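For reference, the structure I am asking about is given below.
For this view, one protein chain was removed and the others were kept in their places.
After this line comes subunit A, so read on.
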Amino acid sequence: MQASRARLFKEYKEVQREKSADPDIQLVCDDSNIFKWTALIKGPSETPYEGGVFQLAFAVPEQYPLQPPQVRFLTKIFHPNVHFKTGEICLDILKNAWSPAWTLQSVCRAIIALMAHPEPDSPLNCDSGNLLRSGDIRGFQSMARMYTRLAAMPKKG
C-alpha cells in the first residue's frame, strides 16, 4: 500500500513535469484519491478515431506496480479489442504481460497504439472484429467513425 502510493506520487510528479511532452495524452489524478485517475486521449490520425477525444478511467490496485491498473474506456468506442458496453480493454500489458516497467502514461500510449492497430483475432467486440476479419474495412471504418462522431466529438451548434 505504502509502496504503491509512493510510486503513484512519483508518477504524479512526472506527469506534472512532462505535461506538454505528449499532447495526445492528458492524464489527471483524482483530487482526493491517488488510486483513481482519468485520462483524455486523442484518437490517432489516419484512423476512424481521428478528431475524437476518448476518456479512460484508471483504477489502481494496492499491489501496483506489481499488478496492472484496471483501465476502461468511458467514451463509447467501436473497436475489436474494447468491450462495446463496459469499455473493458483487451490488451496483454493490462493482463499477463504487465510489468512495473510500464507507467500510467505509457499505458495510455499503448492504448493509442492499440486504437491504430486493432487485433481482430482476439476480439472483445466481435462484430467489430468480424468486419475486419472478413475484409470489410469500409464497413468497419464507417461504424468506428460513426461512433467517434456520436460519442467522442463535441456536439456542433
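Heads up, the rule we're going with is that a contact is a pair of C-beta atoms (placed from the backbone, for glycine too) under 8 Å apart; a residue touches a chain by one contact, two chains touch by 3 or more; residues count from 1.
Please note the rule applied: contacts and distances are computed from a predicted model.
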Omitted chain, identified by the protein name its UniProt record gives, among "ubiquitinyl hydrolase 1", "N(6)-L-threonylcarbamoyladenine synthase", "Actin-related protein 2/3 complex subunit 5" or "1-acylglycerol-3-phosphate O-acyltransferase ABHD5": "ubiquitinyl hydrolase 1"
Touch criterion as defined above, residue of A:85, A:138 or A:155 at the omitted chain: A:85
Touching residues on subunit A - with respect to the absent chain: 3, 6-7, 10-11, 14, 65-66, 83-86, 88, 90, 92-93, 95-103, 121-124, 126-127, 129-130, 133, 143, 146
